[in-house]
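Questions regarding the structure given below will be posed in turn.
Complex shown without one protein chain; remaining protein chains in place.
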Amino acid sequence: MNDMTLPVTLTKKDFESNQDVRWCPGCGDYAVLAQIQKLLPTLGIPKENFAFISGIGCSSRFPYYMDTYGMHSIHGRAPAIASGLKVARPDLSVWIVTGDGDALAIGGNHFIHAMRRNVDLKVILLNNRIYGLTKGQYSPTSEFGKKTKSTPLGSIDRPFSPVSLALGAGATFVARTVDGDLQHLASVLARAAAHKGTAFVEVLQNCIVFNDGAHAAITDKATRDDTRLLLEHGKPLVFGKNRDKGVRLRGMEPEIVALDADGADRQQLVVHDESATHAGLAFFLSQFDTPDLPVPLGVFRSVNAPTCDELNAQLHDGARAAKGRGDLAGLLNSGDTWTIG
Amino acid sequence: MNDMTLPVTLTKKDFESNQDVRWCPGCGDYAVLAQIQKLLPTLGIPKENFAFISGIGCSSRFPYYMDTYGMHSIHGRAPAIASGLKVARPDLSVWIVTGDGDALAIGGNHFIHAMRRNVDLKVILLNNRIYGLTKGQYSPTSEFGKKTKSTPLGSIDRPFSPVSLALGAGATFVARTVDGDLQHLASVLARAAAHKGTAFVEVLQNCIVFNDGAHAAITDKATRDDTRLLLEHGKPLVFGKNRDKGVRLRGMEPEIVALDADGADRQQLVVHDESATHAGLAFFLSQFDTPDLPVPLGVFRSVNAPTCDELNAQLHDGARAAKGRGDLAGLLNSGDTWTIG
Amino acid sequence: MTAFEQTSEAVLENSVQRESAADPALARGSEAAAPRPVEELDSVVIRFVGDSGDGMQLTGSEFSKAVAKAGHGFATHPDYPSEIRAPTGTLFGVSGYQIQYGAREVFTSGDAPDALVAMNPAALKTNLPDVKHGGIVIANTGAFSDGNLAKAGYAANPLDDGSLDGYRLFKIDISALTAAALRDSGLSKKEVGRCKNYFALGLMLCLYGRPFDNEIDEIRDKFAKKPEFAEANVTALRAGHAYADAAEIFAATYQVREAAARPGTYRSITGNQAAALGFVAASETAGVPLFLGSYPITPATDILHELSALKHFDVTTFQAEDEIAGICSTIGAAYGGALGLTTTSGPGMALKTEAMGLAVMLELPMVIVNVQRGGPSTGLPTKIEQSDLLQAVYGRNGECPIPVIAAKSPSDCFDCAIEAVRLAVKYMTPVILLTDGGIANAAEPWRIPDVASLPKIDVTYRTDPQGFQPYARDENLARAWVRPGTPGMEHRVGGLEKDFLTGNISHDPNNHQRMVDVRAAKVAGTAKDIPPSKVEGPAQGELLVVGWGSTYGTIAQAREQAAAQGRPVAHLHLRHLNPLPPDLGDILTRYKTVLVPELNMGQLTKLLREQFLRDVVPLNKVQGKPFKVAEVLDRILELS
Partner (left out) sequence: MTAFEQTSEAVLENSVQRESAADPALARGSEAAAPRPVEELDSVVIRFVGDSGDGMQLTGSEFSKAVAKAGHGFATHPDYPSEIRAPTGTLFGVSGYQIQYGAREVFTSGDAPDALVAMNPAALKTNLPDVKHGGIVIANTGAFSDGNLAKAGYAANPLDDGSLDGYRLFKIDISALTAAALRDSGLSKKEVGRCKNYFALGLMLCLYGRPFDNEIDEIRDKFAKKPEFAEANVTALRAGHAYADAAEIFAATYQVREAAARPGTYRSITGNQAAALGFVAASETAGVPLFLGSYPITPATDILHELSALKHFDVTTFQAEDEIAGICSTIGAAYGGALGLTTTSGPGMALKTEAMGLAVMLELPMVIVNVQRGGPSTGLPTKIEQSDLLQAVYGRNGECPIPVIAAKSPSDCFDCAIEAVRLAVKYMTPVILLTDGGIANAAEPWRIPDVASLPKIDVTYRTDPQGFQPYARDENLARAWVRPGTPGMEHRVGGLEKDFLTGNISHDPNNHQRMVDVRAAKVAGTAKDIPPSKVEGPAQGELLVVGWGSTYGTIAQAREQAAAQGRPVAHLHLRHLNPLPPDLGDILTRYKTVLVPELNMGQLTKLLREQFLRDVVPLNKVQGKPFKVAEVLDRILELS
């Protein structure tokens, strides 16, 4: 993404492919598609330098609808394919669009390794907490006890927190947003695009057919202000319709405090720091969940680290600086040789 | 493990198989084998109820040396195999012995899902930060910049912290110990054995042939007291040869403080709590590493949650309570039937 | 390639002509004016098509039930879009359900519909080409709005521009008529719209002379929770029936001759349901708990759904994180003494191959079900294909033999599930069961077997430590099944080559040869369990048609039609594909020509050529659709 060619003026239209979008009417995926199509023209990257890689799932149909280079690959493998592409082609802006099953069930291993390696990829996970394309089995993010086609008596698995998992794997950029809040969605996607390194964004997405209202707790207009915690770098953790609640620490346990009018005790509140050297704070936040604690939205963590693709390029430069550009004849004739006749 | 039959008096010998142990002389794996062979007789579990499952690697040869039921399976799959075994046979005590490559490279996905599901398994990861069996390639836990056969110019991958990854995946029991410290090793293994649910133990293990001294920073007698932080539940974080250093919080950043003789400021030190409802503390500790911070050893986290195998059994009981034990003829004749003639 | 296409196109053409000639609807053409007679038919093919939202799957299956209860044989073919809920009115959003029912045994859902019920323009557009010339077309004019016509890509309204002159077109505003009938129901417009399908059902029940009282009960208990809907649907059903009854609409009604079906209790069953029941039956008769480790994948997922609802049996379902964990958890469970089962489709099968190798080394009993779909790669996930046969037989590293069997029809999935388990436990081996997206979702009537009549499966776990050797073998070359927890028999197993008796790691050259040989001999030995092959038709002669899997119905029907045309040919349908039946080589020699129709590019053909050095005539098709009877029949007629 770094080496830009002369600025081109692109519009949303430029990123709409000629394929009919085939998500269910009312699917949360539409919003994400629209926001990304709006965002890309603003990045100053030539259209042909974008590549969208996906696996399999409703969410993974995404690349077909983008008029960019793209691959609708196989289930769960997008991070591995995208890593190969980005390492081979650091000049490209490589995006992954995936689902909770694609990324965290079959694709879990590639997911955590992409986070670990910090390849410069944008990873957008559309988390509807269900397997949509296969018509409604529970996923690794489905809530405990969920009744689905494959768990008629309720699931017995404890769900992953995608944000916690990404942090546990060492991700350098981790954020969460929600399909319904276009503004927030747009701003978080923009932050991800700006990050150098693996940028992970969990989008809480509604599957209107098989898991409608899965995120109601934080999307329901009536209650959401009390169930969401909007993260702001450098700001104390405050939430509530009247911004009258805060989070402070007792030992290392979070505790909700009511803030009096004059906000005196804001001093004791935990202050968010995206770029803390220690990932502890981000993880601490990632464990918040309703009903006890508000669900944080926004950027949990954003720190700089050299990217895998950069480092790989440096290895090559270094090797050439040391040995000079490889010479084939020289290579073939290297080692112990002997000549006859 | 719960339904014990009449107590049997077993000895270490009972758990030694007739196969010659084929690890390199001086390999750290020997110590773990010995400690586990010592531990099992103390658990009051009939010998025939133990099953050891492994993948592939030097570490994964472990089951051959145990005179228990065991499977030396395929690379990375032990957690999946063990989960099937334990869910099918809750009466067994199922152990996994794995390596940093087996568990975190090819087996990463099964590893995180085992942690998530909280199947009642003991997972012992022998972390030598190298692929031993294949003769020395870097692993997902090898330090950044490591020179190995496959990275002659130094690796460009950032390592996993197995403990952080396990916590990110939602593990209910997470501990770390080291091959050389037999007493600590024994006590941590005993704690793992006692835990109900997935118990994960990272053993820092020395591969004398391909990665000798990988853990020197914390094993070197001269310095180790200043580089190790021995975790004790309910105790403040204190370390150092003269137990004269402590860890306190600045915001959410850890900070080392010197403790004066009278230990006045011990009050401000972070106090370890294995069973905090919030996993933040354990993760916070899992991010400590030399040189800036001491490496914590001991139990990071130990909380109770229903196990996958228990819950599965409950599903069956519930279903039978509701519908009665299934009747085959009834099942075949269920649904819309019609009779002719 | 092009050559092939042309022939298959040709095949299609002919078929259409020949069949339309035999078409009752056409024959009737003349007498349209006469007082409404009742046409007697041997069999009829009806297709219901509409928007995914129109509930055609329900209409179709309810219609099937109605005819089933009259004792007709039937076969169905549901066909829905791969999109979950495609935008309304679009071509790719069309959902269809076809049924053929008749007086005698019905093998397939039929080549071409005699009657098409099209709920909107898109449905008409995509399905009309299949309808027989002169066939009945019932169109819901209410949905033929300009908007819908445009979405379907119609410039002009096909109902008015004469483009349907070749058919018996009935223009009925089902939407409006339903609305009218429900004027006072108090339901919202949207809700009323949802009742259209019951109007259509009532109409068709009348047209094909079926009573609808049964259906009324059906509706009432389906909507027990929402009585107002129940009543609305009943009203719609009645209205549709009454409407069709009004003599002036239809020139005739049709009556398929009553069937003399074999006495017994029947139910309608799909292949996936039958497989699930089969595995439960095997588990119950063997007295061994069933463990399914699986990861959802179309079109196999329903087996997981079915079994997950049977926890009151000794059935555990484990939805794994991927297919590898699916089979590995199964291996673990089988090691623990459970009956191992893992279910998947092509791409998932590919992922399981490494673990299958382990299963072969461990010699533990488990069944791997591959509900085949269109390939390669993700391919055509919702379509039928038989192209995973060679993968099943050869697709592993090393010399890694596994018995392979295949089901020929929805209800045969029940028997094959039991057979697979029987082989697995008798020979202590993984067994691959192949079905496909066709039979997995298609329904047919199933005569429910008496439990006492089910094949016995006996399993004994070894518990005697005396002289126990983990890899010692019985007369079937099977090793003993020992459950962890058995005192005094602790032992280790694994994927490295192991000693012929102790199972300990062995690098001994001759031991490896011996183990490779014995694993091969064991699987080859399962052939002695294969019953003598049953050839339909002449025991020798001109032509033998050899098939496997879901092509059974098509080939059987083609054979009957050929016989009816005085061309007696033989049909042998293989259940066991690895090893092949011992008497097969012999049988092949008895016919001048051997025709092998497959929904792949010739995989059984390869196996037969290799094993018997016998040339055969392949008939191949990979179009995501079953063979038409006519396609097979034509080839038969060319060759016999």
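A, B and C label the chains in the order they appear, each numbered from 1.
One rule holds in what follows: contacts are C-beta pairs under 8 Å (C-beta built on N, C-alpha and C of every residue); 3 or more make two chains touch, one makes a residue touch a chain.
Small disclaimer: the values here were computed from a predicted structure and weren't measured.
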Output for the hidden chain's shown neighbours is A, B, C
Across C:387, C:411, C:441 or C:504, the one contacting the chain not displayed is C:387
Across B:10, B:34, B:133 or B:256, the one contacting the chain not displayed is B:133
Which one, B:10, B:34, B:209 or B:328, makes contact with the chain that was left out?
-> B:209
So which bits of subunit B touch the chain we can't see?
-> 20, 22-25, 56, 58, 74-76, 105-106, 108, 131-135, 137-138, 140, 149-153, 209-210
When the complex is taken as a whole, what residues of subunit A touch the one chain not shown?
-> 17, 19, 46-51, 53, 56, 63-64, 66-74, 77, 80-89, 91-92, 109-110, 113, 312, 315-316, 318-320, 322-326, 328-329, 331-333, 335-341
Touch residues of subunit C, complete complex, unshown partner = 1, 4-5, 8, 82, 92, 345-347, 349-351, 353-354, 357-358, 360-361, 372, 374-381, 383, 385, 387-388, 390-391, 393-400, 494-497, 507, 509-510, 512-514, 516-521, 600-601, 606, 609-611, 613-615, 621-625
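Here is the rule we go by: only the chains that are shown with their structure count from here on.
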Dist(centroid_CA(subunit A), centroid_CA(subunit C)) in Å evaluates to 40
When centres are defined as mean Cα positions, the distance from subunit A to subunit B in whole Å is 28
Among all residues of subunit C, those touching at least two other chains are 311, 321-322
Hunt down the residues of subunit B that sit against at least two other chains at once, touch-wise.
-> 109, 113, 312, 315, 318-319
